[in-house]
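Mind having a look at this structure? Questions to follow.
Only a single protein chain was left out; the remaining protein chains are all shown in position.
As written, the chains take the letters A, B and C, and residue 1 is the first residue of each chain.
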Amino acid sequence: METIKIGMVGYKFMGKAHSHAYRDLPLFFPKSIHPEMKVICGRNPEGVAEAAKQCGWKEYTTDWRGLLERDDIDLIDINAPSDVHKEITIAAVQAGKHVFCEKPLALTLKDAREMLEAVEAAGVKHMVGFNYRFAPAVMLAKKLIEEGRLGDIYHFRAWFLQDWLIDPNFPLAWRLQKDIAGSGSHGDLGAHLIDMAHYLIGDITEVIGMSDTFIKERPLPTNMTGLSATVSDNAEKGEVTVDDATLFLARFDNGALGSFEATRFASGHRCTNSFEINGSKGSVIFDFERMNELQVYFTDDRADVQGFRRVLATDPAHAFAEAWWPPGHTIGYEHTFIHEVVELMAAFREDRQPVPNFRDGVKCQEVLEAVDLSIEKRQWIKISDM
Amino acid sequence: METIKIGMVGYKFMGKAHSHAYRDLPLFFPKSIHPEMKVICGRNPEGVAEAAKQCGWKEYTTDWRGLLERDDIDLIDINAPSDVHKEITIAAVQAGKHVFCEKPLALTLKDAREMLEAVEAAGVKHMVGFNYRFAPAVMLAKKLIEEGRLGDIYHFRAWFLQDWLIDPNFPLAWRLQKDIAGSGSHGDLGAHLIDMAHYLIGDITEVIGMSDTFIKERPLPTNMTGLSATVSDNAEKGEVTVDDATLFLARFDNGALGSFEATRFASGHRCTNSFEINGSKGSVIFDFERMNELQVYFTDDRADVQGFRRVLATDPAHAFAEAWWPPGHTIGYEHTFIHEVVELMAAFREDRQPVPNFRDGVKCQEVLEAVDLSIEKRQWIKISDM
Amino acid sequence: METIKIGMVGYKFMGKAHSHAYRDLPLFFPKSIHPEMKVICGRNPEGVAEAAKQCGWKEYTTDWRGLLERDDIDLIDINAPSDVHKEITIAAVQAGKHVFCEKPLALTLKDAREMLEAVEAAGVKHMVGFNYRFAPAVMLAKKLIEEGRLGDIYHFRAWFLQDWLIDPNFPLAWRLQKDIAGSGSHGDLGAHLIDMAHYLIGDITEVIGMSDTFIKERPLPTNMTGLSATVSDNAEKGEVTVDDATLFLARFDNGALGSFEATRFASGHRCTNSFEINGSKGSVIFDFERMNELQVYFTDDRADVQGFRRVLATDPAHAFAEAWWPPGHTIGYEHTFIHEVVELMAAFREDRQPVPNFRDGVKCQEVLEAVDLSIEKRQWIKISDM
Partner (left out) sequence: METIKIGMVGYKFMGKAHSHAYRDLPLFFPKSIHPEMKVICGRNPEGVAEAAKQCGWKEYTTDWRGLLERDDIDLIDINAPSDVHKEITIAAVQAGKHVFCEKPLALTLKDAREMLEAVEAAGVKHMVGFNYRFAPAVMLAKKLIEEGRLGDIYHFRAWFLQDWLIDPNFPLAWRLQKDIAGSGSHGDLGAHLIDMAHYLIGDITEVIGMSDTFIKERPLPTNMTGLSATVSDNAEKGEVTVDDATLFLARFDNGALGSFEATRFASGHRCTNSFEINGSKGSVIFDFERMNELQVYFTDDRADVQGFRRVLATDPAHAFAEAWWPPGHTIGYEHTFIHEVVELMAAFREDRQPVPNFRDGVKCQEVLEAVDLSIEKRQWIKISDM
């Protein structure tokens, strides 16, 4: 197999990120199997036509079901809004296609589980888009933990802070409507934190959360694309039906204590996707706004020179770094997607499931819903009861 | 009244910090009422004699009850171990003395409330030693909030991270024994966070917590002073009866969401006593390891130059700063105690209660016990039910 | 004119960076004139063939003179080693081609001036590759200065610190040989600082420098690509003929004082390309290792909240940022080249010279040689005497 032929459904923010990843992969990872950008699919004919041209897709269509019938498509990349993930996924795998689906897998745990069953029944490859795992600095944290260099893990704390909703006149975008988005900060940002926890620490056993919607009503938008939207004067208002912020405490299977916070109301934070891990032999701190860096501390450093090291994960010793530029020459957000696709392609070459896959997507959804339930019931919820 | 005559009970870590504060105050705050260092009291005659000489107390004694009978003592400073705070306080105020008591006020909320009743019945002045309020950078945060420059407060998160217990062979010091210390990280470190929350944000309405003791048994110490202790090879082990780490979520009366974490197992953190506050108009971040700095963000800064400002709170515009050195010349931990005593002396001059006082001590204890109860019952606890 | 057809000479480190820029431009700047990747040229047939395939060039050749004769090439991109820049440039412009040449323009000021004369005589467009100008955070600094928000400029200090030569067994690569590289840290790293100074502050009037080669001899390499090379045991040694570090002081035409340092011996610094500017109304600090950030200070901030702001130049208010991802999603090294090419394409659309162009290249060379002369003569050298 020389290339993997891609059909992609969705062409907005994530569609652009994925397109770019497919496009850049051969330049920086020439030994990888190459993705072939065959068809892009979207509901709006003009929009998808323009996206096809801009991003370099050979064809475009508005008929995703038609796409599934084509023999010259190996994998369906699904980054359309979350409420259609399930339908497209199940149809795709029943048509024998491999799938690469953006997070969150689905609006509910039940749906996510059905999707997992479907992909496993179909025996295809499946990946879920938790792209932050693929920052080299995060992969360094993973490596240090796996090698035991942090010792026993006592604490995992993670916070994803944004501030794009701080203006009460920001309109009621689709991300603020539960029926389309499924969830607010919890599902959008918290999901990334939960996946990071699973990746780095392991299973969560129980949770208890707290949530709020600070601005209950917002003006209805007149126009909207991606994260931006416009609003007219004297616009009518509608109800915000998702959470502005969700926090929760968690206990891990290995005994570590976890603390999680996702909010869109942390003024000054554009995209502070951070975690800190404290173990018996060391600690690490990550902040996505400085995504090339990992702060690393070891308890066995000489007594007079103990301190957090600012490691720039751009050296040959770091994951993916040699594919890029000399040490100290940093990479950005979009590179996480390129690395993600490297993993996807490697799974084909090695004939294994890519990681993270739908199992990880379901696990994430279990915790998301357990937190929601704990908020509703005002008590601790065991993940095993979900 | 020209001076306040002090009798101090306790002479270890806090005793030294308080002594130094009394000693330095006249040099830097010459217009303040001066404290007069009359008598220091402790159980060990050699120890207290040496402390008296070293710190500059005129007399020493091992008889704290005798101290209360003297006419030439105005105020009793209590920084002996927490388990004797109540007895000494109540006897002191019944003898007509003012009291300045280290935190925590007592081992239990019940005791703390009795102490508050006693000081109020006696009509004396009472102060509690939440010294971190007196860092100029913290006082700047308070000022910004009071002036409305942060707008409505959405988030308060606070974490007090230390790592002095990370070595499993660190001995079973008194701070690890519940009957003497009352609590572990929660009462020792978390208490400071709770007081900071009360000071900066206001009342907490409900809480839910999580706690753990990571190292259940430790070697019994052979010798011990302050935070250090020695342990022999093959020492017997005893049970650790306090928490190594306690986390909790909280809801404030003004609608803000709170997140708290206190731990002695965060390797790499010697004394990270931090908070972050996010409001509709701005945010602030404080870290005691860089105690002269406050990170400040305003949403109404020009769109192209928005960002957290690193404010060094050493300018004439900052609290207490003019008493010290020129801008940029930083102060340290011990200065928080000097400022605390400036407030105590000002309360005498202005004939009012100092702040923080026993009311603040009781409020802190309410939250501490509510968290403990929430851990025991595995559910949210309302502070009004305590 | 719909596209600009590119013929590129050189295919190593810079060749890859340029190729990627051409390749990504249409995706993120669809309204720009598009570059068309026609022909890539290099000396090694296998190497250039592979590069063509990997980078997406339609054709490849080993005959750069042949390239100049083709009608279907508009612009020659020259990123071959510095010692051939002059010959190729002059031939290219005489053949009527536009040129985009990597820095440094040439090995000597005399050559650089001949090149400038040639391009001006030919009436073609010419650009020089000072890519660091195109970091959005740097462009924010430029904007603040131009708007007068920093006031009168008193100080410019710049330092480019790397550490890849710290190992004395690192081999004698071509960058350490004066006849090929022209210069060491001074021409490689210092050139970027000088251009930054010209861009942000203006003309330099006089300089005095100091230089050293710390490791005089190094093992001869057996194999070498880009910045890496291998060396055998007991390899013979050869003389290092370029500077390991060069520092100089400068005076600017506007009265500002300048300080410059370029070194490859600053252990711990992979690519610290930094500057700080102090003016009567404010200051800015930039560090390429955190290239998305600019530290900004204003003297007219309120007295209690003055401090350096950490501005993340990823907001819509910042140059190029809207072409990329939402605020807080950072970009990397390679994006500076994409922005550079956006400027190059804009110059075609607007029929003007791109900036920076060969005039900037010559000005940079004037200062580089003035510094060399000041080191040789041990005295201040006026730029107007060069």
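To be clear about the criterion, a contact is a pair of C-beta atoms (placed from the backbone, for glycine too) under 8 Å apart; a residue touches a chain by one contact, two chains touch by 3 or more.
Note that the structure is a prediction, hence the values are computed from the model and not measured.
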Full-complex contact with the absent chain, from B:V124, B:M291 or B:V341: B:M291
Touching residue (missing chain; options A:L140, A:L172 or A:V362): A:L140
Touch with the omitted chain, as defined above, among C:I180, C:L220, C:L249 or C:M386: C:L249
Contact footprint on chain B, counting only the chain that is left out: 13, 16-17, 19-20, 23-24, 26-27, 30, 50, 53-56, 162, 164, 226-227, 269-272, 288-292, 312, 314-315, 324-335
Touching residues on chain C - with respect to the absent chain: 152, 154-155, 157, 159, 161, 163, 166, 168, 208-210, 212, 214, 244-245, 247-249, 251, 255, 257, 259, 261, 263, 265-269, 278-283, 297, 299, 306-308, 378-380
Chain A, residues in touch with the chain not shown (by the definition above): 140, 143-144, 296, 298, 301-312, 315-318
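FYI, only the chains that are shown with their structure count from here on.
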Chain closest to the middle, measuring from C-alpha centroids that were averaged per chain: A
Chain whose average C-alpha position is farthest from chain C's own: B
Geometric centre distance via CA averages, chain C-chain B, whole Å: 54
Centre-of-Cα separation between chain B and chain A, whole angstrom: 41
CA centroid of chain A to CA centroid of chain C, Å: 35
Sites on chain B at which at least two other chains make contact: 306-308
